[in-house]
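Only a single protein chain was left out; the remaining protein chains are all shown in position.
As written, the chain order gives the labels A, B and C, with residue 1 at the start of each chain.
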Amino acid sequence: MLLVVVAVAILIFSAALALSLGRDPRRASMVGASGAVLAALIGLISTVKILLYPATETLSFPCSLPIGSFALALDPLSAIFLLPVFILTAAAALYGLDYLKPMAGKKPLGAVWAMFNLLSAAMVFVLLSADALPFLMGWEMMAAASFALVVFEHEKPQVRKAGLIYLVAGGSGALFLLFMFALLASPSGSVAFSSMVRPGGALASAVFIFSVFGFGLKAGFIPLHIWLPEAHPAAPSHVSAVMSGVMIKMGIYGLLRVLVILGAPEAWWGWLLIIIGAVSAVIGVLFALAQHDLKRLLAWSSIENVGIITMGIGLGVLGQARSVPSLAALGYGGALLHVINHAFFKGLLFMSAGAVLHSAGTLELENLGGLLKKMPFTAFFFFLGSAAACALPPLNGFTGEFLIYLGAFNSIGPSSRAAFPALIVITSLAATGALAVAAFAKAGGSVFLGEPRANNFESPHDAGTIMKVAMAALAALCAVIGLCSPFLLKPLAAAITPLAVSYPLLDAGVNMLYVSAGALTLIALILCAWALRRAISRGLPPVPGVTWDCGYAAPTARMQYGASAFTQPLTDFFQPLLRKARSYPAITEYFPGMASFSTEARAVFYNHLYSPVGAQIKRLAFRYTWLQHGRLQFYILYIVIALIALLVWKL
Amino acid sequence: MTTLAELIIVAVILLNLSMAASGSLAACIRLAAAQGVIAALLPLLAGQGVPSGTIVFCCAVILLKGAIFPWLLTRARVKAKVSRDAEPVIGYPASIILCLAAFAAASWLGTKLPLPETARVAWIVPASLSTIFTGFLLLTTRAKAITQVLGYLVIENGIYIFGLALFVEQPLMVEMAILLDVFVAVFVMGITIFHISREFDHIDTAELSQLGDWYPKQTGGEK
Amino acid sequence: MTRPLIQYFLALVLAPLLPGIINRVKAFFGGRRGVPVLQLYFDLYKLAHKIPVYSRTTTWLFKAGPIIGLAAMLCVLALLPFGGRPSFLSFEGDLILLVYLLGLARLATVLAALDTGSGFEGMGASREVQFAVFAEPAFFLALAALARGGGGLSLSGIFSNLTPAAWLTASPVLTLVTASLFIVFLAENSRVPVDDPNTHLELTMIHEVMVLDHSGPDLAFILYGAALKLWALGALIACVILPRHYGSWLVDSGAFILAMFFIAAAVGVVESVMGRLRLLKVPYLLMTALTFSILALIFQAGR
Partner (left out) sequence: MITLLMLIPLFSGLAAFLISDDGRRRAMLLAVAGIHLALTIAALVARPEMVPGDWFGLDPLGLLFLGVTSVLFLGASVYAVKYMALEKRDPGEDSDEGFIFNNEPETVFTGCLLLFLAAMTAVTASRHLGILWAAVEATTLLSAPLIYFHRHKRSLEATWKYLLICSVGIAMALMGNLFLGAAGLRSGLALDLGSLLSNAMSLDQAWLKAAFLFLFVGYGTKMGLAPFHTWLPDAHSESPAVVSALLSGALLNCAFLGILRVAQVCSAAGLSGFTGDILILFGILSLMTAAFFILAQKDYKRMLAYSSIEHMGILSLGVGLGGGAVYGALLNAVSHSLTKAGLFFVSGLILAAYKTKQISEVKGLIRRVPRTAVLWMIGFFLITGTPPSGIFLGKFMILKAAVSGAHYAAAAAYLFFLAVVFAGMGRIFLDMTLGEAAVLNEAEKPFKSSRQMLLPAACFFACVVLLGLYMPAWLNDIISGAGDLITGGTI
C-alpha cells in the first residue's frame, strides 16, 4: 500500500521536475520516463503482493476539508486494475523516450512528460481512493492531464475539435458522478465508500443509471463514445496507448466499485449492461472496419473491447441478481481478465501504429503498404497484437473471451434462467470475433503487406531500439498470458469476491488448463508443420517470380486491393448503419480517363444525435438573448414585473 | 387632524395622475417637487407631540425636494438643451389608465398589509405604493434620460410618504445618511446627464442601447 | 488413450478421400468416369516434390500462412469426437476453441493472400472474411442449440449425450441444426453454392483465388488443410445424424466413417444439381443458416 503511494509521489515529483526542466528537452524526457518506470516498478511490488495474498490495506491522511476525507484503500479489485496501469505506463514511457525525440525543440516536451506522469499518477490515485472526494480529484486530474495531451498538436483544427468534444464529455461525465455520489451519500451523510450504503427504492436504480452515464462516458459505451475516436488518435501514440489501454478502463473500475457499494443488483441492470455491451461491441467493430486511418481504427476497436468487457459485467450482474454463482463468477472474471488483456494488446497495437507514423509519416491506409520489408519487428508485433485482438489462440485475447463464453454457455443449459441474455452475448461475441478478423486483416494487410501504394514515404525505417524493447515486452506479455492464464484465476477470484462467490471461477481453472494445453498443442503443431515444411523443401531452393497478374503487362502498386475495397462488401451490407459518404465522378464517355473513388466514414452518432441537440439548445439560447437587447426601460420593466409577481405569489 | 393628512394623501394620488398625464417636462419637474414637499408635511400634521428631530428632518426634506432637486433638474434640462415635452413611449390616456390600475393594485396590496394601529393615517400604503408604481411608469414609458431621473425621484417620494407618515422611529443619523445618499444619487445622475448630452447629440435613451447580447440576424449554428 | 490417437490418425489418413468421393459423385452425375478417388493423395505427393515459386513481393508471412493454417486444422481435429467417442483433447468449452482455431486458420490464409499484393487475392480474402462474419454466429448458435440439449460444453460430451431418443423427441431441433451446420459446412469449405472449386475465372473464386500464388509444398499444405477442414466440419454433422452407438468401438468407428463418406456424397450431389449463387446472395444464404440455428434454439428452449 505504502509503496503505491510512494509511486504516486514519485510520479508527481518527476512531473514537476520535468516541467521545470522544460528548457532542456533531453533531460526532461529522461526525468519523466525514468520517473514513470521507477514508480511502476515500486508500485508493482505491493500490487502483486495484494494479488497473491488477498487483503485490503487502508491508509488515511488527515483532511481538514468540510466534506470527504483522504482515505485510501488497496484491495484486489483495485490491484487488478493497477497491474495493467503500472505495466502499460512504464512501457509507454520507455516508448515515448524514443518516440518524442524528433519533436524536441518543436514542442514543449517538459510539459508533455509532466502531463503524462500526472495522468499516470491520477489513474493510480483514482484506483486507490476510498472516498468520493479523492476519487473525483483523481478523476478530474486524469481528465485534465489527458486533455492537455490530446491537444498536443493543437494547430490542427480537427484536434481542437476533438479537444472540445473530449472536454465537454469529461465535464458532463463528472457531473453525473457528482450526482451519483450525492445520492449514495444521502443515507449516511458521509462520502466515504466504506460508509456509503444502497439508497432505498428507486434511488438505487437511479444511482446505477447515473454511474452508467458517468462512467460510460469515460469507458466509451455507445452512444456515449463520441469523444473516443476523435481524441485517441489526436494524442501522441504512446499516450493513445495509455488512454485506450488503461484510462478508459477507469470507467469500468468505477462501475464495478459502485456495483460493490450497491450490492444485490436488479436483474434489469444486467440486461441493460449486456445490451449496451453487445451494441458497443458490434457497432464498435463495424465502425473500426469502416475507418481508413490506422489509429482511428484502433480507437474504434477499443470501443468494441469495452463492449465485450461490459457484456461480461452484465452477465455477472445478471448472475448475481438471479443468484447463479457460476454465471456471476465467470462473467466478472472474464471481464476483468479481458481488461488486463486488452490493455496489453491495444497498447502494443497503438505503439506499432506510432512506429508506422514515424517511418511512413502517414496513417492513411490507402497510401501505405509493403512496410513489412522495411520494418519487420514492428510488423511482427502488429500482427501478433492483431491476432490477440481477434481473440485467437494461443494469445491472451482468447482467454478472457473464453471465460465469458463459458459463463454464457453454462447458462444456456437445459434448466437455466438466464438463457436469452446469454444467447445475445454468444451471438454478438461470435459476430464481433469474425468482424475483428476482417478489420485487422484489413489494417495489417494494407499497412505491411503487398507493395507500397504511394512513394511519399520519408525514409522508411524500423522503430528505434527502446521502442522495440517496449513493444517486445508487451508482446511477450500477450503470449505469456495466453499460455499461463490458469495462474491468473486466483487473483481474479480474489478481485471479484466482493461481487460474487469465486469458487466457480477457480473451478474453471481446469478448463483454462486445457486451453493452455490446446494453445501449447497448437504451437507444437505449428513447429512440427514448420519442420516438415523445411524437411520437404531441403535442397530445393525456391524460385523468385512475380505475383500472378493474369497476364496483364504493366501491373502497378495502385492495382492492389485497397483497404476500403477490402471491406466494401461488409460496409455496403451495413451501410444503413455506417452511412459512409461516397464520392466518385459520373463516367460519361466510353473511354474514361482519370477517375477517383473515395469513401468517408462519418461520425454517425455525433452528426445525427448530439450536434442536432446541441444546435437546438444553442438556438434556444440565441432566442433567449433577446432579453438583453439594451433598452433600459425594458430592464426596469423586468424588475417591476418580477416584484409584482413575487408580491402576488408570496403575499 | 388625520383628515388633513388624508387630504394630503388624496393630493399625492392626484399629483401622480397629473404627472402621468402631463406632457411638459418642466411641469413634471414641478409636480414632482410639489409632491415631495407635500409628503414632507405629513409627519407634522399627522399628530401632536412631534419630536424636534423629526421637524428638522422634515425641513431638510422640504428644502431638498422642494428647492434643490428641481433646480438641479431644470439646470440639467437647460444645459443639455432638452426639448420641453416628455415624449412618452405610450399615449397619455394609456398612461393615466395604467396609473389608475397601479392605484388599484396598490390598494389591493394595502388590504394584504394591515397597518398596526399606532399608525393613524389610513390609505398610506396604497398612496405610497401607487406613487412608486407611477415612478416606475415614468421610468419605463418616457424616452428621455432626464425623465428617468424624474421617475426615480417619484419613487423616492412614494417611499418617503410611507416612511414619514409612519414615523418609523429611526435615529436621526440614519435618516440623514439616507437623505444624503439620495441627494448624491440625484447629483451624480445630473452629472452623468451632462456627460450624456456631451457625448450624444441629445439624450433620448434610444441612443443608449448599444450594449447587449441580442444579434437578431444570428441563429444557433454547429455546436 | 490409444484409441483416441488411433481415431486421430484415421482422420488424418482418411480426410483426403472426401474430395475424391465428391469428385466421383459429380463425375457420375455428369456421366463421366472422373479422376481416381485417391487423386488428392497423388497430388499431394507430387506437389511435395515441386520447387516452390515465390513472388518477389511476398515475405515470411506468405510462407507462414499455409503452415499455421494446417497446424490449426490439425489442432481442430484433435478436439473432434470420432463416432461418439471422446477425442484426446476434449474439455468444457472446447467448441469455443474449435471456432477460434478456424478463425486463426482464416486469418493466416487471408494475410498470406494479401502478402502477394495481387488484386485477385485481395478480392478473395475480402470475400472470405465477409462470409465468415455470417457463418460464425450461425455455427456458434447451432452448437449452442445442441449444448442446451444437455451434455455440457465439450463436443464429446454433447455428442455422447445425443441418442436416437433425441431424434424422436427433438427431431425438429436436430433437423434445423443439421441444415444450419450443413450450410456452414458448405460455406466454410467453399463449395457450391457458395463457391465453385473448379471454376477457371479468378473474379468469381473465393478460396481458390486466395491460394493462387502458392505452389509446391505450400500448396500441398493448403490442399491437405482444406481436406482436413472438410473432414472436421463434416464430422460434426456426422455426429448429429448418427446418434446411435453400438457397444463396440470398431462398429462405431466404421459407421462414423461411412457417415463421413455419405456426407461427401451429399456434397457431390448438391454440387451437381445446383449452381453457384451470385456473390451478393451468399450472405442471405448464410443468414438462412443463422435463422435455422435460432429457430432450433427456440424449439430447444421450448422443450
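Assume a contact is a pair of C-beta atoms (placed from the backbone, for glycine too) under 8 Å apart; a residue touches a chain by one contact, two chains touch by 3 or more.
Quick caveat: nothing in here was measured; it's all calculated off a predicted structure.
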| item | value |
| --- | --- |
| Visible chains in contact with the missing one | A, B |
| Residue among A:38, A:183, A:532 or A:557 that touches the chain left out of view | A:183 |
| Chain not shown: contacting residue from B:11, B:60 or B:208 | B:208 |
| Touching residues on subunit A - with respect to the absent chain | 64-67, 133, 136-137, 140-141, 144, 151, 154-155, 157, 160, 163-164, 167-168, 171-172, 175-176, 178-179, 182-183, 185-186, 189, 191, 614, 617-618, 620-622, 624-625, 627-628, 632, 635-636, 638-639, 641-643, 646-647, 650-651 |
| Absent chain, residues of subunit B that touch it | 112-116, 118-119, 132, 139, 145, 148-149, 152, 155-156, 158-159, 162-163, 166, 168-171, 174-175, 177-178, 180-181, 184-185, 188-189, 192, 195-196, 199-200, 208-213, 215, 218, 220, 223 |
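Simple rule for what comes next: only the chains that are shown with their structure count from here on.
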| item | value |
| --- | --- |
| Centre distance in Å when subunit A and subunit C are each reduced to the mean of their C-alpha atoms | 36 |
| Distance from the mean Cα position of subunit B to that of subunit A, given in whole angstrom | 68 |
| Euclidean distance of C-alpha centroids - subunit B vs subunit C, Å | 98 |
| Residue ranges of subunit A touching subunit B (in the complex, touch as defined) | 611, 614-622, 625-634, 636-637, 640, 644, 647, 651 |
| Footprint of subunit A on subunit B - complex, ascending | 89, 105, 109, 112-113, 133, 136, 139-141, 148, 205-206, 208-215, 218-223 |
| Sites on subunit C touched by subunit A in the complex | 48, 50-59, 61, 63, 66-68, 70-72, 74-75, 78-79, 89, 91-94, 96-97, 99-101, 103-104, 106-107, 110-111, 114-123, 125-127, 129-130, 132-133, 135-137, 139-141, 144, 147-150, 153, 202, 212-213, 216-218, 220-221, 279, 283, 297, 301 |
